[in-house]
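Left out: one protein chain. Kept in place: all the others.
Entry: subunit A
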Amino acid sequence: MKLVGLVGTNATHSTNRQLLQYMQRHFANQSTLTICEIADLPAFNEPADRTVPAAVQELSDKIEAADGVIFATPEYDHSIPAALKSAIEWLSYTTRPLINKPVLIVGASNGALGTSRAQAHLRQILEAPELKALIVPNVSFMLGHSLQAFDEQGALIDQAKVGELDNAFNAFVNFVTLADKLLPSSQFFNQTKQFSWKQITDGED
């Protein structure tokens, strides 16, 4: 199974990156997880001509080619970081590779709650009509106190957490396998690819 893991921050040091790196190794026999960064994407600015910046296209191609996407998000001010939001805006505004793409949301933060509020926002965001990702229902993984969570080799220290992550990941793998069958017809797919807020509300859709 080919998966893409998206590091939801542009910070140099990130426990979310560490979490994905750990998942990459830990689940190596079940999947190849390609880790993608958003640090080099430009800031979203709604260009009138909808030109896709090269870095966005590259990310989009990787997502397009994957069987599923794992978002690892920090929590900044009770929501997802602006940098991740910007990346999502690019994808929704230009290539829309997330439509019907199976998605798992995980997150690590230094606080006790481990990104619960950011994850709730991210779910709502990814369900917006121009994104329409297939988020695995009832499954998520939250890692609190993330600065203390990994050992020197980058492995999760708390075995209970490892168990939780295993469960979440297995549920996601099953979901990805099932998702094929859930997918609506390709016609709908094409329609939504051209979705525009202006069109819907102007009744052009």
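Heads up, the rule we're going with is that contacts are C-beta pairs under 8 Å (C-beta built on N, C-alpha and C of every residue); 3 or more make two chains touch, one makes a residue touch a chain; residues count from 1.
The rule is simple: contacts and distances are computed from a predicted model.
Student: Suppose you had to identify the omitted chain by its UniProt name; would it be "Sarcosine oxidase subunit gamma family protein", "ABC transporter", "ABC-type branched-chain amino acid transport system, ATPase component" or "Urocanate reductase"?
Tutor: Hidden chain identified via UniProt as "Urocanate reductase".
Student: Pick out which of A:Ser79, A:Thr95 or A:Ser146 touches the chain that's been left out of the picture.
Tutor: Considering all chains, including the one not shown, the answer is A:Ser79.
Student: Tell me which of A:Glu127, A:Asp166 or A:Asp180 is the one touching the absent chain.
Tutor: Here the residue in touch with the unshown chain is A:Glu127.
Student: Given the full complex, what residues of subunit A touch the hidden partner chain?
Tutor: 9-13, 39, 43-46, 48, 76-83, 85-86, 88-89, 92, 117, 121, 124-128, 130-131, 151-153, 197-198, 200-202
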